[in-house]
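For this depiction, one protein chain was excluded, whereas all remaining protein chains were kept in their positions.
By written order: A, B and C. Residues from 1 in each chain.
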Amino acid sequence: MSAATVTGGALHRHLGSRAAAGRSLLVPYVMAGLPGWAELVGEFAAAGADAVEIGLPFSDPILDGPVICEAAERALAGGTTAATVLAELPGLAAQVPLVVMTYSNIVLHRGAPAFCAALRAAGVSGLIVPDVPFAEAAELGGACGAEGIDHVLLAAPSTPPGRLGEVAQRSRGFVYASAVMGTTGVREHLPATAARLAADLKALTGTPVLLGLGISSPASARAAAAVADGVVVGSALVRDVLEGRGPAEVGRRLAALRTALDEA
Amino acid sequence: MSAATVTGGALHRHLGSRAAAGRSLLVPYVMAGLPGWAELVGEFAAAGADAVEIGLPFSDPILDGPVICEAAERALAGGTTAATVLAELPGLAAQVPLVVMTYSNIVLHRGAPAFCAALRAAGVSGLIVPDVPFAEAAELGGACGAEGIDHVLLAAPSTPPGRLGEVAQRSRGFVYASAVMGTTGVREHLPATAARLAADLKALTGTPVLLGLGISSPASARAAAAVADGVVVGSALVRDVLEGRGPAEVGRRLAALRTALDEA
Amino acid sequence: MATVPALLTPTGSAPAALATDGRFGDYGGRFVPEALVPACEEVERAFTDAWADPRFRRDLDRLLAVHAGRPTALTPAWRLSAELGVTVLLKREDLAHTGSHKINNVLGQALLARRMGRGRLLAETGAGQHGVATATAAALLGLRATVYMGERDIERQALNVYRMEVLGAEVVPVRTGSRTLKDATSEALRAWVSCADEAHYCLGSVMGPHPYPTMVREFQRVIGDEARAQCARELPTAVPDHVVACVGGGSNAAGTFAGFLGTGARLVGVEAAGGAAITHGRPGTLHGFRSYVLQDEHGQVGEAHSVAAGLDYPGVGPEHAHLADTGRVHYTTVGDDEVLAAVHRLARTEGIICALESAHAVAWVLRAATSGELPRGCTVLVTLSGRGDKDIATLMAARDGAGDVR
Partner (left out) sequence: MATVPALLTPTGSAPAALATDGRFGDYGGRFVPEALVPACEEVERAFTDAWADPRFRRDLDRLLAVHAGRPTALTPAWRLSAELGVTVLLKREDLAHTGSHKINNVLGQALLARRMGRGRLLAETGAGQHGVATATAAALLGLRATVYMGERDIERQALNVYRMEVLGAEVVPVRTGSRTLKDATSEALRAWVSCADEAHYCLGSVMGPHPYPTMVREFQRVIGDEARAQCARELPTAVPDHVVACVGGGSNAAGTFAGFLGTGARLVGVEAAGGAAITHGRPGTLHGFRSYVLQDEHGQVGEAHSVAAGLDYPGVGPEHAHLADTGRVHYTTVGDDEVLAAVHRLARTEGIICALESAHAVAWVLRAATSGELPRGCTVLVTLSGRGDKDIATLMAARDGAGDVR
């Protein structure tokens, strides 16, 4: 493994040390551009998030289920662009690291180096691009590295052992372990595939392994935390926003998840 | 030519002697089954018809234009059949010979011999079946001959010389000379094709040659009489009936035609 | 087979002069107004001449190949065969240009019209398939086309009407009688009387006055000739045990049977129960020929009723009447429900949505395989006369009207 496999940026260090301290990590997702999204980042930090994922809406989000698809459509209809979001981020004075999640065309449209530079300028410390799999990640990884952005890679239940090792080694900030073969969405129980993948990944890396995709209830979060270093929670929170709940109320749902994790 | 070419029935003798006397023959058409059709036969006889054509309606009259098609449809819709018409004919005590005109399926449905016997029983003296051309006429001609019915054949502007001679020789009662390449209907002027055909036929036979198809006005009747032995008039009269004119009124139209012919 | 010698021209032989008087036993003939007789005779002469002319044959064969897409495939219906325990082969006229076998005939007649110096084609049409085919052939050869169509059919088949118009044809609404195919045919004959010198009447099936029943069969025999050769390659027995086709006017069946009359194959013609001239009609004359005709007790021609518009004709080609009388071909009927079920069955087993007309032949196979009339292990050739694209709206209406159809 090259030097790139051992260094990491602010996100990497922040999550790594918290996980090392035994804390179950909680990373909620915010769709930028929805009403109150900026306040929600603050609420999440206050409610115990270890980092916040900022979704930049894209017209064709192939890893997202109906809830986040609808959120993206609404955000786009409201005029949200990568530029408007990145311009607002510094003003949030977020208390936790921010991780941008978006699709490759949004990144490549500006060019990966320019995009990563813009992320850094906006105070973002990590980037997740779900439609850039490991085999396509070299260019983007280089651009992230050049700007000190942690490039978070995804692993899936279908990922074969060899590549799982590479993903585990190369991912920065955390390894995004797909709990299920599927898209983002709200699922009742932690899928059976999750534990096995998390265990495999943890055996391969010291980088925190977070389970995401479909984790929505305190129960499933607790189950996930038992096998991984934490969880990413998206659709359950976004659905609240779509249904008109304000930042404080959505923040309370996150707090409940925090409690569940801490009790685990 | 066989004996059949020189003998003829009542219609043949009747029209032959009238024509020989220098009279322009007038044969009007009545669609059996339309309101007042029976009275109309009497009116026509009184108005100077030399014979009356009785149309038996058929569902698919391929030599008829819109007026007679509609008349046939109405007659059929009213329940008219060959049997009902033939049953009424003797009661008319018509003052002139009657010539039935219908299509081959109506004849063949009963069989030509039975049909011709029924014609004779009803007092009919002639038969016109426009979709039995000369080449198909042997069977029907034989059946007519056996019952003393005059089988009227059609000739057309397209009929080649050889067959024209045969039609002229074989036709009984009169030769039906199609004034035009077309169907029955109302036409303003005597078509140019008429004079030539009539002249050709008259050179081939002593049987009266009547022009039919499209002759409707006194002027065209007069023009036809100048080149032939008379006319068959159909659609102009049937149209009157369809438009609701009563037998007396329709009879007056025939009388006008008679006058035109007599003045010629 | 001595009764039907004209059908026995062997595949691929040099064109032989057709000697026929237009009679098929008691049937056929030329029951048209005297005015039309010369036109029919001229078509007869021109066709006899052309059919014996290798150049005409070559031109037609080339048109059929490069324009209409012949030869059409012979498809083994693998899954249906397995389900039925009977080897089913499908002759795929649905793949021919414009979607049915009708194109075979109209290309022949259009070439003939050009040879005769005619600048215009007249045609009747019911559902519109023959009208579309005629409009197509006319466009291809630079002729004008006038298509007569019943007013009711025009309403029901708006898409085909527009197809004809796009192809440059004039569609004339027919308002007489039942305002359907039967009346359109009468009207086309009437129209022909007044323009026979410049227009050729391009009749759509093996009906009408002589020489049409013979001529159209000859133009359609390419179906049977191809299928015969394809079966010889596909089947160990070379010839299928049974050959099945639907019968409206009877042209796809006549063309199919033409290839197999000289063999031992059992031939089956399937009529629509509501338009079964052979099964339910009586001898009569209609549209210039003598044959079985649906008619009432007074000799008035009846209306046919079938879910397949192309089988809505109260008559049938005269050669079929004769083949029925001699017993060489077995004619039978299937009902609308069986037909709809057959469309769905074939679609789901073979991926082919056939025309409702063609589905009559398929429906008979389904029934006969179940009843044992088709013994296990036998081979059946079925002509799929056309594709079902034109029938989708009808299928949807049938589904919505009766939930059990599928």
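Operating definition for what follows: contacts are C-beta pairs under 8 Å (C-beta built on N, C-alpha and C of every residue); 3 or more make two chains touch, one makes a residue touch a chain.
Everything numeric here is computed off the predicted structure, so don't read it as measured data.
Although one chain is omitted from the display, it touches the following shown chains in the full assembly: A, C. Considering the full assembly, C:Thr136 is the residue among C:Thr136, C:Thr256 or C:Thr279 that touches the omitted chain. In the complete complex, the hidden chain is touched by one of C:Arg30, C:Arg92 or C:Arg221, namely C:Arg92.
Between the chain not shown and the residues C:Ala127, C:Ala254, C:Leu286 or C:Ile352, the one that touches is C:Ile352. Residue C:Leu167 is the one among C:Ala127, C:Leu167, C:Val293 or C:Ala321 that touches the chain not shown. Within the complete assembly, residues 58-66, 69-70, 73, 76, 81-83, 103-106, 108-110, 130-136, 153-160, 163, 167, 178, 180-183 of subunit A touch the chain that is not shown.
Considering the complete assembly, subunit C touches the hidden chain via residues 65-69, 72-76, 78-79, 92, 94-97, 99, 135-140, 142, 158-159, 162-163, 166-168, 343-344, 347-353, 389, 392-393, 395-396.
FYI, only the chains that are shown with their structure count from here on.
Taken together, the touching pairs give a contact graph of some other shape, not a line, ring, star or complete one.
Averaging C-alpha coordinates per chain places the centre of subunit A 97 Å away from that of subunit B.
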